[in-house]
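Structure below; questions to follow.
Selected chains from the complex are presented in situ; the others are not included.
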Amino acid sequence: MRELAEQLLYRYAAAIDDGDLADWPDFFVEEGLYRLTSRQNHQRGLPACLIYCKGRAMMRDRVTAIRHALTWSPHTYRHHYSNLLVEPGATREEPVALRANYLLYRTEEEGDSTLLATGRLIASIRLDGPARFVSKTVLYDACRIPGNLVLPI
Amino acid sequence: MRELAEQLLYRYAAAIDDGDLADWPDFFVEEGLYRLTSRQNHQRGLPACLIYCKGRAMMRDRVTAIRHALTWSPHTYRHHYSNLLVEPGATREEPVALRANYLLYRTEEEGDSTLLATGRLIASIRLDGPARFVSKTVLYDACRIPGNLVLPI
């Protein structure tokens, strides 16, 4: 169970880091929820998010926007996850809860690697059938993310 | 055994990162030892430590000092552990030995996340009964830690 949750997280990161962005929505269940917000907003219960996607259709829209609509300077990500804690659901059908910390580095084309964000994530993962996120909430510790954020974390 | 040692380390970090500092002494056995020193001091066998606490009572004193006596600008930590190696004790009652690397980021309130320290730790962990540190020695690679260190690592 722990290993399945770990692998889902690592394959998710590898897809984004390798540029396979079209695969991103498939890491979630059909009605899955993705949120990216600051630690402070989350603590205060404020609903504002830097990225908010409810359902794969909304995620696919975002992928299309990133590819065709938005203007951004070419760069790649490198995700590093640490301190993974997995908690089983009440029954085998219930999703498991995952908590982890992350470090995210961005490398500009022909440039250096710099820290984009560090923080933690809280996820709910369904393991009956192919492992998928029911929800993934990514919190960053700083009050803001430097530069324009385009890709999901 | 490996998973119990891992979880102890990750829960320890989560307590400090989430601000639950009062829980810190409970991660150690009653007479537990916590030391924070530079890699160079440790290699040369020099006893000087940036933080030295022998026993939970001394740790509770430090928590009280941090909360009521010391003056410091508000900030939070983010621990990232990596490269965990666990070695079993000679018998089931003997503590296990843990070696790990760490990266520690500090985020100022309304500020950015910056690297505070990287290095490694050596710990002795008792697993008969609730998992607790018998000792935890944290070494930082740089010759000093930037800024005033207030919270334990």
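Going by the order they are written in, the chains are A and B; count residues from 1 in each one.
The definition used in the following text is that contacts are C-beta pairs under 8 Å (C-beta built on N, C-alpha and C of every residue); 3 or more make two chains touch, one makes a residue touch a chain.
Quick caveat: nothing in here was measured; it's all calculated off a predicted structure.
Depicted are 2 of the identical subunits; the complete assembly encoded in this structure file consists of 3 such copies.
What we mean here is this: only the chains that are shown with their structure count from here on.
Our note on geometry: chain A versus chain B, Cα centroid distance of 28 Å, whole angstroms.
Those residues of chain B whose C-beta lies close enough to touch chain A in the complex are 3, 7, 9-11, 13-14, 17, 76, 78-82, 103, 105, 107, 109-113, 115. Taken in their complex, chain A has these residues touching chain B: 2, 39, 80, 82-85, 99, 101, 103, 115, 117-120, 140-143, 146.
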